[in-house]
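Shown here is a partial selection of chains from the complex, left in place.
Chain nomenclature is as follows: A, B, C and D, assigned in order of appearance, with residue numbering initiated at 1 for each chain independently.
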Amino acid sequence: MEPVSAALPEKINFSGVGKTFFVRGTEVQALQPIDLAVRAREFVALVGPSGCGKSTLLNLVAGLLQPSEGSVTYDGKPVQGLNFRVGYMTQKDTLLPWRSAADNIGVSLELHCRSVSKAERAERIAAMVDLVGLSGFENHFPGELSGGMRKRVALARTLIYEPETLLMDEPFGALDAQLKLVMQDQLQRITQDRKMTVLFVTHDLGEAIAIGDRVVVFSGRPGRIRAIRDVTLPRPRDVFRMRFSEEFSRLHEELWDELKDEVVKGTDI
Amino acid sequence: QGRPKITAAQAGDGFQFLTQQLAIKAGFFEKEGYDVEIADVGSGPRVVAALMGGSAVYSGLGLINLLNARAQGGELVAVASESSLIDIQLVLSNAAIAKTGIDAAMPIDEKIKRLKDLRISITSPGSSTDTMLRTLLRARSIDPDQVLKVIPTGGGSNMLAALEKGASDGFVWGAPQTLMAANSGIGKIVIDPFKAEVPEVKGVPYIVITTTMDTIKKKPEMVRATVRAMTRAMQFARENPEEAKKVVRPAFAEMDDKVFNQAWDNYYKAIPETPAISREEFERTKTWLNITSKKPLTVGYDESVYGKFADEAAAELLKKK
Amino acid sequence: MTGRSVVSTDQAVRTKAGERRAVLVWQIAFGLGALALWELTGRVFGSTWTSLPSQIAQRLLLWGGTDLFRHVYVTLTEVFVGLALGTVAGVVAGLALGRTQTLALVLRPIIVTLYSVPLVTMAPLLILWFGLEMESKIVLVTVVVFFLMFFNTFAGVQSIDPLLVTTLDLMGATTLERYRKVIAPAAMAWIFSGIKIALPYALSAATTGELLGGSYGLGTLLSRAGSQFDMTGLYTALIVLLVIGILLSEGVAFVENHLLRWRHVAE
Amino acid sequence: MAARSATSMRVRAGDGQPQGGFTALVTSLPGLIIARLLILAVFLLFWEYASGTLISRFWVSAPSAIFGMLVTWFTDGSIWPHLEATLLAMGVGYLIGCGLGVGCGLMLGFLPMVQRIVMPYVSGLYALPKIALAPLLVIILGIDIPSKIALVAITTMFLLLYSTLDGIRDVDRDLVQTLRLMGATRAEIIRKVLIPATLPWIFTGMRVAVRYAFTAAVLGELIAANQGVGYLIEANAGLYDATGVFAGVFIIVVFSVAMTELLTRVEGRRAPPA
């Protein structure tokens, strides 16, 4: 399969988007004005030092925050209020503590706007539970799950209703290396199958390259785009083995150089 | 069973409502074809609310309460008299008696003069007990607020509690509480209208059966039945006191015999000869009340008293005109 | 809002059956001990003002044969109907105002003002409009419960992690679904706190209402006994009320433990 | 999460997002004041009209008459002793009640077994109508201010006890354990975790309690007193003077609302941001 064609329409567009927070009198610039266009069905991986504004960027797309300058458009229209076209897996998990794992995963299917029959819901939940490897823990409350399991519940909850666009903030951060690979593989499949657009924040440069069509590297706070690289590796990719490919190594080295400076700057060390 | 129900409201409980108790216990309401349900609402204003809201058909209310309410625009009417004597006494604690040297046998003016600086409980401001205390002093040109500490203490057991605790030096109230205080040795009754020592309340009716014109129009039969049942009860008590005593005794099961008998004797003296409220009685009440009123009451007899049922009952049951 | 959010009470709730039995035994022992102490001090120091448990027990037997149950029935009816109406109204208002800034800004002062009116002083109006039967007490209980529930629910809604709400919003939840699936369950701890507080107030409001005017209910028993200086009668009515209060509050605690069981982390 | 909630009655400020129409009008300060005054005016006008037409003035006096009565009371100074008595009973009782309620709440929070055993009895005791307990109160504390203070304190304490207990239950246990592992003593846990985390609950309890504290003071004065706003109300009620009753109630409401608002402000000031 070919990488997503450049002919596909633009899905998300940032033009001159900056964000400044006002904290008790002082200003904290989280994001310097950035320009970025994301095409439909594109899988964009975002990497950058801690605190550089990656989560803020996702929040802007989801409509949870309004930009201080510039404008974010989705399907050509400025994002105003919540953007219901996106599914957002936030950095902090937002499971409903009073619902079991299965009920958390299935909550979106209970909503009127989807009105999925009970039987189908159960089926889809079971498939998702299986996908994220939580069989046997369906009836556990979030408080009774391990950190990684909670993350997986959140992941399943976001994937199950197949939103048009996925915003994922370090979805695999709390997973062990091997499970991470499995999940990357699955995510790649699902988003390809369902023709989803994805904005994917990660701290793992290897992950970004392995899974993204494009990798965007941010500078330290206030965030700016420091580098953008297309990953031209063909899909479907074998995430288990692609690390040994040449292009991967080249890209990794290249981007790592960009990142390295940034981090050291960003942390004042 | 299956008889229509008359709801009666009353403020507090005690011997002032004995006629009603008797009428119920002796079956006089049944005889008129009704059941009675009593709602104790604890205070005059709430009685008025129950009457004007239509949830109570009648209430035994102090005539002075009725007059006060009317003066403010509360449209109550009295239909019959229930007791012809103000059953309110002044009790002083033993300590207070020792301090003031008051003796029940002293002339009333002297006793009143010696009340100086005492703390006297009443039930609540504006109530009959309040009026009684204030008129006692005012009639003798003493300003109660200057000389005394008047403490509204509420009904129920509060008065006795306050007296026993020493939080007050005395209280103004009716039977049986006054008698209880006297018999338990906490204090003594020092002023007692039953001994005819209080000229200004002579011939002043106390409790009258009260309702509203609205109720009289809507439920004339109930009001008439009430007046008749009460009239029968008064007649019964007057003519057959020992029997009547036996009938109401269970309603005061907790009370010891001595207190009950004394209270009964007082009650007996206060039974009116006729349920009708005369113009003179009405005017005397006004005069009494005017002793303390800031502006004289202008309430008229004709608008406040609806005498038809009482007259009928008197004629038919008591053979009186 | 986290799953493991219980400090110390969870240890109590995590009780195995044996522990629960121990608590019950202690509760009963505590009650009996208090009664014994009362009886003893009463006998030693005199009981004019306090009566004695033994006398109360006798009275209870006596009343049990007559119309005690009717009084209890009337009071309980008032409490339950008022509690139901007040809780529903209070929770709905709390949920609505808690989430709607505009509404809250405009309506909150009005609610606070109405809430501040001392209801005892309005008793005559209550009787005037709602009579001497159960209606007036139900209104009283409803009003009392409404405000307590409103304030608790409002505070509960304000305390919800906004991210939980937005997560569901992004999934396309309608307003109703947002309330059903996030806001109401998340505020449940506060709502139950409200119910637990409101319950004794409801009982007390019903009996106070009866004291202020009525012909049936435990409050009437109280006023009747009070005006006849019947201390044993007074305390008997109070004890009945106390027992009802204990049973109801235990019932609420039970329901709460069940509905909020996600807070009890397994051990 | 608990701390996020600290806003309670304070309405969460908009996240700087543009808002239109009515919301924008109401959320601007002058707009808000105007909106509230408008509601007040409409309400008073309706009341003025209703009193004497829809409902007899015997029961509900007109705002103009009430205002007149208040002016009289304040100009001739007759109100001050009453106000003083009520505010004293209320203030002292409220403070004692809050202290006891929070204190007992924290204590019981640490003694889960004791809590389980005594709480049903506490609820049961609070189900008893205070009026019925009047004789006992009179016997124990007399009929002066102390008995009113006690009544207020008891009422307040109950509300605070429950709020504190439920607040403690809602505290993230992990926060407590983190501090415990650092070697914090119980007192330090209380000071540094439990109280800050429970504050939204405590403030809610305190706000709810203001009204009940005033009511308890008034009730105490209704039962037995010769001073205080409650006495004033009862005295006017005894004379069937609705104007006097409403004027007294008005005073109570004003103080009650003012204190509630004050608490809201105080809490809002110390709330951490999200």
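General observations
Just so it is clear, a residue touches a chain if its C-beta (ideal position, glycine included) is under 8 Å from a C-beta of that chain, and two chains touch if they have at least 3 such contacts.
None of these values were measured; they are calculated from a predicted model.
The assembly described by this file has a subunit formula of A x2, B x1, C x1, D x1.
Here is the rule we use: only the chains that are shown with their structure count from here on.
Relative to chain A, the chain whose mean Cα position lies farthest away is B.
Highest inter-chain contact count (C-beta pairs) belongs to C-D. A separation of 38 Å divides the Cα centre of chain B from that of chain C. Here the spacing of chain A and chain D, counted between their Cα centres, is 48 Å.
In whole angstrom, the spacing between the mean C-alpha positions of chain A and chain B is 84. Shared contact sites, meaning residues of chain A that touch two or more other chains, are absent. Residue positions 59, 135-136, 139, 222, 237 of chain D are each in touch with at least two other chains.
Residue ranges of chain C in contact with chain B, taken from their complex: 48-49, 123-133, 211-215, 220, 223-224, 226-234. The touching residues of chain D, counted against chain B in their complex, run 56-59, 134-136, 138-139, 142-144, 222-226, 231, 234-235, 237-242. Interface residues of chain D facing chain C in the complex, by the touch rule stated above, are 1-2, 4-5, 7-12, 14, 22-23, 26-27, 32, 35-36, 39, 59-60, 109-113, 115-121, 123-132, 135-136, 139, 158-159, 162-163, 165-166, 168-174, 176, 194, 200-201, 204, 207-208, 210-211, 214-215, 218-219, 222, 230, 233, 237, 245, 248-249, 252-253, 256-257, 260-261, 274.
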